[in-house]
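Written out below as structure tokens is the structure these notes cover.
A single protein chain has been removed from this complex, and every other one stays in its place.
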Amino acid sequence: MTETRPMKTKRGSQVLGRGLALAVLCSSAGLAAAQSSVTIFGVMDVGVQRLSNGGKNLSLVSIDGMQTSRIGFRGTEDLGNGLSASFHLEGAVGPDVGSGGDWRRRATVSVSDKAAGEVRLGRDYVPTFWNISRFNAFGTNGVGAASNLVYGFDGASSTAKTVIRSDNSVGYFLPSNLGGIYGQAMMAAGEGSTGKYVGGRLGYAQGSLDVAGAWSETTNTAAGTKFKVGNLGGSYTVDAFKLLGLYHVSKQATREQTNWVLGGTYTQGAHVLRFSHVRSKNRDSANGSDYSGKLLALGYVYNLSKRSSIYATTSRVQNSATGKFLIPGGSAVLAGQSSTGTELGIYHSF
Amino acid sequence: MTETRPMKTKRGSQVLGRGLALAVLCSSAGLAAAQSSVTIFGVMDVGVQRLSNGGKNLSLVSIDGMQTSRIGFRGTEDLGNGLSASFHLEGAVGPDVGSGGDWRRRATVSVSDKAAGEVRLGRDYVPTFWNISRFNAFGTNGVGAASNLVYGFDGASSTAKTVIRSDNSVGYFLPSNLGGIYGQAMMAAGEGSTGKYVGGRLGYAQGSLDVAGAWSETTNTAAGTKFKVGNLGGSYTVDAFKLLGLYHVSKQATREQTNWVLGGTYTQGAHVLRFSHVRSKNRDSANGSDYSGKLLALGYVYNLSKRSSIYATTSRVQNSATGKFLIPGGSAVLAGQSSTGTELGIYHSF
Partner (left out) sequence: MTETRPMKTKRGSQVLGRGLALAVLCSSAGLAAAQSSVTIFGVMDVGVQRLSNGGKNLSLVSIDGMQTSRIGFRGTEDLGNGLSASFHLEGAVGPDVGSGGDWRRRATVSVSDKAAGEVRLGRDYVPTFWNISRFNAFGTNGVGAASNLVYGFDGASSTAKTVIRSDNSVGYFLPSNLGGIYGQAMMAAGEGSTGKYVGGRLGYAQGSLDVAGAWSETTNTAAGTKFKVGNLGGSYTVDAFKLLGLYHVSKQATREQTNWVLGGTYTQGAHVLRFSHVRSKNRDSANGSDYSGKLLALGYVYNLSKRSSIYATTSRVQNSATGKFLIPGGSAVLAGQSSTGTELGIYHSF
């Protein structure tokens, strides 16, 4: 038997918590829409950071050291017969300065079938992003993130609009009943200008193993130069240890960057240790430039709960003689200079 | 007897669904404020579209083919004795690019009395908008919308700031107990510059009939030129058929546009057919220009549920020799060219 109690009355309209989602079903009426719901979710992640790029130091209140601060709304409507409609609206929040307001993390509407998969329309992550994010001990956040080097060229995600997400996308996702095989494909309309995207991802997750490969092409200029991305990553879990690896290549015209990432996590109760090592090689056949950089990161997370943590990360980027890889947020580095970042933060999800 | 069960716990704070709004009333305490609530609501509507304006074609991921994508919050407080206070905040969402963030669809606070009506302050729809929206088989959305021609002049809504909504408005709405008569009046402060608005709407809805007329004047320039709108519309429902008609006139200085709209819908279970025919005539006595355009649109909607649909619409705009009416979103047309649009989309409301 289930029992209900009123919670204490307080100012403001209160939504039921993440840890307690409920429905009241009316036994005397067939409420077909009873499964429908809107979920409010988000992350707040703020810390303090010290960046040393070349000889220049900067202390700042930093954000997103564990995960990107955000707020979102999502919901699913059960249409019966294995069919459902759903939406997802999610926008970044900048708790350091109170910024926010758009839904540029994700804004999609979907129709899904349990057997046939999901069709998803709107602004969404590109398939090639997910391997960078998942097979990476620090995800794509903070001073230790491999993405500091891997994104685009020199870690600069601005070389194409589709390094992380794409506007105007039509996506398809395989259903979840394929015995561990998962995958997705995406096309995005260029709409008369740059940004036409086509890409896909295919993976296999079973027990302690998870591997996936992805590939994409983006028409990055009106002249038709393609920004091409390919990557292959995986993770393997042994007891408290999780090993993660990624191979990632970006190409455009005469430029090419190759990245190797190796990382791991060790979890003991509320304590998590993380490390990551990245090696990136950037070439431009047009001018013969050829340089490399590497990142070594070490982090500690203390989980106050499943939703809240305190974390500390330190990371160092070293460049070859002409390299200019760095941890973003501070000054630029001169060729060959190193970049160091250390941060301490509070992560809370809702 | 009502029974409650906890729903499965999931990440994120979950709000009760549209199909299932509930209150838990404490029988041992008189919770006077128990009627108060905040409702989260919205629409996500994304599709693919093909536009052919003159000889130029464009394929794009389109939005808002059925209804404008949006998110909103609203609530009502019962003050007793038939009196209530309420608020409404609603902003457009652009799921193609993840845009959003303001509340420019509507941002109002109201005090309502069941017998005396509602006073509403803030940014709101103008009275003259509602006839365009309601007496129109495609509402004001998508390639088939009559508003593509009707809004302002040549369908250009930018000629005055008050074609759809007005900032700084004070509105009054008749109560709902007048035997089918409904109506509203609005004034908006110009606040030292352009935009001073005054308008009203009066209608009658009973059984299968709904008719309404509306009129407005906006001071559209500092020099005092008035943008004037008048319209008269109605709908009549016979079984599965609904017929809709609208006569709409816009005037400013030497310009005048007259529009006739005739449309209909046919509903059979989950299937809805829609058609609309618009004839618009635009004159400017200052230069003797006098041209016309017509739109013919046909659409099909398959309702997956009350909240979710798949839809397809095709529409064609034809101009007289010097006309330049078009379906917005693509290239401009040269005088006399036609404009064609076809779209296929997913609509989901929450």
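Read from first to last, the chains carry the letters A and B; within each, the first residue is number 1.
Simple rule for what comes next: a residue touches a chain if its C-beta (ideal position, glycine included) is under 8 Å from a C-beta of that chain, and two chains touch if they have at least 3 such contacts.
These numbers were taken from a predicted model, which means no experiment stands behind them.
**Student:** In the complete complex, the chain left out here touches which of the visible ones?
**Tutor:** Taken over the complete structure, the missing chain's partners among displayed chains are A, B.
**Student:** Among B:A85, B:L174, B:V198 or B:L232, choose the residue that contacts the chain missing from this document, as touch is defined above.
**Tutor:** Result: among the candidates, B:A85 touches the missing chain.
**Student:** With the missing chain put back, which residues of chain A would touch it? List them for me.
**Tutor:** 1-20, 22, 24, 26, 31, 33, 36-38, 40, 42, 44-48, 58-61, 71, 75, 93-102, 304-308, 310, 345-348, 350
**Student:** Extract the touching residues of chain B with respect to the undisplayed chain.
**Tutor:** On the side of chain B, residues 2, 4, 6, 9, 13, 15-28, 31-42, 72-75, 77, 79, 83, 85-87, 89, 91, 100-111, 119, 121-123, 165, 167-170, 188-189, 191-192, 349-350 touch the unshown chain.
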